[in-house]
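A single protein chain has been removed from this complex, and every other one stays in its place.
Each chain carries a letter (A, B and C) given by its place in the written order, and its residues are counted from 1.
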């Protein structure tokens, strides 16, 4: 069995040797270790993968012993994942299909190690794509009037299907604070600009008006402040005066889908940690 | 002789055939033509290079006939440049040497077709570099108290040396509005961020705090609004959580010098036009 | 009506003014012009778009007059396209789905201005995708023994469906010379390396073995020499020692689909010209 451990704690001497010594003593073979120290915040981060013979120790035993002997003394925030357990990902969409197609075609090829219990949209336009890929589709329209009711329906679905994390694949609605509270650093958005430039609505129009020579896309975890959450991945592409807003959108959509898919993969592979509204990406 | 013509005017039918027909009739051979229409603003832009036998026509005659027969009827804003005339470039610097070294080493290699009558700084730190390259150096300190006097000295130097355009190679001072008025779209600045993100002071610190995954540099013409002028050139480089602010600065400086030098070359080659606070770059 | 004209001819004085003058005289408004001179080969290239009032002139008349008055005297190789006529594109595939999904999702969004009469494969694996998108699928297995027969079937289909150009979306077979002869610069391939590095089979394995820090993808027109045709588009992505061959493949596939789609779009928009085994891309 393979166990992935993600740790952050106040920086102090002896963490690495204690953790690796513990894993070794329990019969584990460390196959990956990476660490980072945020010197400004004085916080230590580590990601460690190790393989165990299942006859030696159980995941639950390892976990409880690690917590008692290592995690508690070092005051760690520690997460452990057993390989082979697929997280459940919900897709929220609206009318654009490029990110949806990109994620679903990767899912179909076995590139994304997840389950996709459902696709949810405030519009019916892309229902046929969910049918193409035989994934349940829920249509929950959102208007000023029914907002609370729509949120309740969403939350009920998330609960019913035991969703682990949400991907906003160009879902053009604000996510409710109580949904964010239930999914802290577990809602991944794609914003069609190079954040923090052009946060908010119509970033391609704003980029065109400003006359930038490079446009971008940013995938980030959703927090209450709009387009201000921890950035997971960004990429850019050059543009010129000769490109129209329509060209910006076409070029940008190629970025959006690739950037979002990369971020989703990093999240699925448990390679992301969040601290102080920033990410540590162990890639 | 080679003449470069830069035109912008209200978009209308027949501009291209009129201009090319005129050049052809005067014995010119068109060796480069590029055009752009800004459909939002309904403005036509063109850059044209043509070669003439000097025995056929003089530059002054060509210019006055073109203005009468073509430029006036089409209501053009038109600039003509005769090849072989080197523009005079002043370099304004402070304490960072990377952009200065980059520009001067290119100048030394013959890559930049300009004269550099002087280097001006508010500090003495880099005077030795101007001596290395045997270019006159003027030290004009700028303080709250002597601001007006310093501006006067700068303007006097710019006038005395008949400077055509100014390059701010990490000059850490605000340029006075009256200097900007005298050099409209003729002062080139390098800002160490991916504008419009992180305008103003300490952009690397701001980028670090925001946790971006890509940092950038932007070269733009200086206007009265800080870091908001027409963008000439931008470039970016990836960063990770493992990079410190010091790393951001080191990686960024590599961008700054390349981006600034590219912008300066475009300006020298008369490949830039400005309209509505945006550039058209005929590269 | 909008006419797009693509020209190449020996470089000589007066081409631009003659062409633009002719178009203007026929009542056309030039909305785009770009030109290029290959000084080594002494060849002139031009792409021109112009709009005409259909009551003034017919496409056929314009074409024949242009050929007589302009094209013949200047010894031009000239192609004209009337807007609104969609070219017919055949997709050849094998077992990889990423390029196929990318092209079909763009086609579905209206991004590609083509018809897709059929998808052809030497395997049945991706037949379900053609069904998802309701496009006819032909399965033509290729073995050493049936090669000639398979080619005949392909050629018959291409003829029957009046195919204008072919896209090899990771079709893992060599195209027969007589097919190439019938489709000169009309078969677009995607090769999964940064050509000319790693031509031939298994480029990701070769790149891994060489220890490169950047991998690429190249879209090119197919010629008889393998992976040596005119390059339309290339792009790259960074890799590190930590990436396995599997990682190279995953990262590379993101490049492949974007690079191929860009090349296909350029071809559809008639923005590509070929000369001396190189392309001129009027983008």
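The rule we apply is simple: contacts are C-beta pairs under 8 Å (C-beta built on N, C-alpha and C of every residue); 3 or more make two chains touch, one makes a residue touch a chain.
Computed from a predicted model, the values in this text were never measured in an experiment.
From the set C:21, C:117 or C:230, the residue in touch with the chain omitted from the display is C:230, counting the whole complex. Interface note for the absent chain: among A:16, A:82, A:174 or A:201, the touching residue is A:16. The omitted chain makes contact with subunit C at the following residues, 36, 38-39, 194-198, 210-214, 216, 230-236, 240-242, 244, 276-281.
Although one chain is not shown, part of subunit B still touches it, namely residues 97-98, 101-102, 105-106, 108-109, 111, 132-133, 250, 254, 258, 261. Against the chain not shown here, subunit A presents residues 13-14, 16-18, 20-21, 23-24, 29-35, 37, 238.
To be clear about the criterion, only the chains that are shown with their structure count from here on.
In summary, the pair subunit B and subunit C forms a contact in which both copies contribute largely the same residue numbers, shared numbers making up over half of all those used. Centroid distances built from C-alpha atoms place A farthest away from subunit B. Multi-chain contact residues, meaning those touching two or more other chains, do not occur anywhere in subunit C.
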